[in-house]
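A protein chain is absent from this complex, but the other protein chains hold their places.
For clarity, chains are labelled A and B in written order, and residue numbers in each chain start from 1.
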Amino acid sequence: MCSLCSHRPLSDFPSGSRVRIERFCDCAGGNCRCRLCALGLTPGTLVTVDSAGPGGCRLKVRGADLVIGRGMAEKVLAVPFAQ
Amino acid sequence: MSERLTIALAGNPNSGKTTVFNALTGARQHVGNYPGITVERKEGTARSGDADLHVVDLPGTYSLTAYSQEELVARHVLIEEKPDAAINVVNAGVLERNLYLTVQLLEIGVPLVVSLNMMDEAKRQGLSINAKRLAELLGAPVVETVARTGRGVPELAAAAAQLGRERKGELQPLLISYGPDLDQAIADMAAVLDASPAATAGYAPRWLAIKHLEGDAEIIDALRSRDAETAARLEALSAKVADHCHKTLGTYPEAIIADYRYGFIASILKQDVVQLNRIDRVALSDRIDTVLTHALLGPLIMLGVLYGIYQFTFIVGDIPMTWMGDFFEWLGGVAGDALPDGDLKSLIVSGVIDGVGGVLGFVPLIVIIFLIIAFLEDSGYMARIAYMLDRLFRMFGLHGCSVMPFIVSGGIAGGCAVPGVMAARTLRSRRERLATILTAPFMTCGAKLPVFLMLTAIFFPDNEAQAMFIVTLTAWAVALLVAKGLRSTIISGPSTPFVMELPPYRLPTLRGMCIHAWERTWQFIKRATTVVLPISILLWAAMTYPGLPEEEAALYETRREEIRAAFQPAAEAVAEAEEQAAARPVAELEDEAAEALDEALAVVDAEEAMAALKNSAAGRFGVALEGVSSLAGYEWRTNIALAAGFAAKEVFVATLGTAYSLGETDPEESAPLIERLKSDPDWTMAKGVSLILFMMLYAPCFMTVFTIRQESGSWGWAVFSMVFNTGLAFALAVAAFQILR
Partner (left out) sequence: MNTIGLRRLAVGQRAVIARIQASGELGRRIRDMGLTQGSEIEVVGRAPLQDPVALRVKNFTLTLRNNEADHIQVTPLDPAAS
């Protein structure tokens, strides 16, 4: 965990948060990373977390709505971003 | 004899693919399973002219990775079953994401027709899509459809049949560049594969190489089982480039690949494909910009705008601020009358109402400033300000986008550093963000304003506006110089890219402005109630306890008794004498006498209050600091007021008023305090300048400190801002005092 920024999993952000993806958790395997990138969740991308629950995490990415499982959401590390 | 063509149907979930399938095949559908797995296989037949189309509906997918069964099935059908053509159903309202799959299909090279579906929805969103241009740029025919109503479906089928006839499944892969780092690796890996037909097994080498770099588990495993030696060489190449990407770029090959695909899509969309009726507005904006960002006129206009805002804010803001002041005074009065004398009353009136009221009294000013800032942002002018100032800001290690946090924090006098520091999030580079966060609190925020107004009224009575302007400029100068210092020493490093769009000018909506302004105002209010309230109470306690020792209090009480006693006979005597000499009613004379009595008593009360203050915890603290603070010209009363300013800067005025025994001093009505200090020999110009400098620069108020902690991620920087700022402020204050006296 970087001490100068606060990387948190996507699933940890409250509804309405605007975040920026920093990197993936080290436990994310190749397949998982590939899938996340294909969905548009690449490092540097801005995402709005509509809601995060035990079932899934609803996001707005690149102009589209997306729902990913909580397990996957936990592997994406992001920091808060406003505007 | 009709020909039979196989057409695969691919698309995102929710793109309307199923509706297209139904529209094409009607009741002639059949549902089964792919062998060994639970994914459905839907097939059907359609007819288009002379052709019998065997349509295979692939599972809805966002991409063609090895992540899920659905994606694996989709790509198997496409590559191994070799359909004559494929139809990609795309949701026109969400083009960017949908086109990701399209790009993958094009990279495989299967003959593709794009069904631009849900066109009615897109139109409703105000989007107008140029299908012809899209087709040109993709290199694939595009048919607009509204599958729900069946519109465009026959044309779609015809286009697919036509393409199938022409190409007969022959692959024509789209070649996208993935950048210098990956292109070379892809070429190398493709070459290795080219030399080994056993490994490729009929797949295109370049496609395999790209998939390998993406970490595709199915491909990697298949290669290993087909040709272990080649697989090992490929894995070595892949590992090498992945390592390079991680070390030099801090990212993964699959992320780079995805980025380049999205970049490809973005470039297509921006080339006239999608419009929100912007073209005319963009041309107009460009023309406006030739004036507004002109080399000479641009900065002049900008300064004029900022100065105009400054004036507007004060003139218009004054009225509601007076109302707020009056309201809290009334509230204080009500509480004062309702509560019995004593500590509780003092706590409520002086601690709570005055403390919190002082801060909340600024809400009108804050709201106005934030509304204006929202106007600047929403209209697009703020982007021009960042554009014009970038070069200048870069000389100080900052970024054009640093201008927003500065302005919100009080760059044009009046604002708040809490939302200002938060606004620094737009700076993507940690270093510039940190430098901005640490220097934004130097700005003249709404809380420091009453202090500056009071001080300029005392020391520069005829040139207040100019003095305020100079104060504001000084704050900017110090902020920029300190930023430069920080960026050259403890937070040095390269700057953030300034790739930024200049949005077309538009007239902001009142609703939008209010929403944006309210978000920031709310933060200011939260600060007042959650931080200032407990601190006000603490301060009140520190300034009240310990109270005057009994003997001293008794002395004051004795004086009051004496005064009352002296006035009793005097009042009567005066009344008698005057009544005889002149025709003035006794009542009026008695009133005059009573007033004189009250004034005399008030003097004693005030002296007692001041003595009590000096004796309190806060007072003793102020006195203790005098050894050091006198270097800058401050005595114990100023010290207490400055210490109170740690909580909220505007509290300085009220505290100073109390310390100078003027009872409760309202920040907007500091006239009595001003008069008092003007005639005080201790308050020299040197002290005035020194105090202005110190107030401008010393530690940020608590809420700002909390916000700095939140935005920087550690208490270290928050504490640094308190210590460094105070140290700098003190150094400059001492220098100013010593030089000027």
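Definition applied: a contact is a pair of C-beta atoms (placed from the backbone, for glycine too) under 8 Å apart; a residue touches a chain by one contact, two chains touch by 3 or more.
These figures come from a predicted structure and were not determined experimentally.
Trainee: Could you tell me which of B:Glu501, B:Glu550 or B:Glu599 touches the chain that is not displayed?
Mentor: B:Glu501
Trainee: Using the definition of touch stated at the top, determine which of B:Phe21, B:Tyr100, B:Tyr387 or B:Phe524 touches the missing chain.
Mentor: B:Tyr387
Trainee: Among B:Pro13, B:Pro197, B:Gly250 or B:Pro461, which residue is in contact with the omitted chain in the full complex?
Mentor: Residue touching the absent chain, from the options given: B:Gly250.
Trainee: Taking the full complex into account, what residues of chain B touch the chain not shown?
Mentor: 177, 179-181, 248-251, 259-260, 262-264, 266-267, 269-272, 275, 278-279, 282, 285-286, 289-290, 293-296, 298-299, 387-388, 390-392, 394, 400, 428, 496-502, 504
The criterion applied here is as follows: only the chains that are shown with their structure count from here on.
Trainee: Taking each chain's centre as its mean C-alpha position, how far apart are chain A and chain B in Å?
Mentor: Result: the chain centres lie 19 Å from each other.
Trainee: Please output the residues of chain B touching chain A within their complex, sorted ascending.
Mentor: It is residues 62-63, 65-68, 94, 96-98, 100, 214-217, 250-252, 254-255, 257-259, 262, 422-423, 425-426, 428, 430, 712-714 of chain B that touch chain A.
Trainee: Tell me, which parts of chain A touch chain B in their complex?
Mentor: Touching chain B from chain A are residues 2-6, 20, 23-24, 29-35, 37-40, 42-44, 61-64, 66, 80-83.
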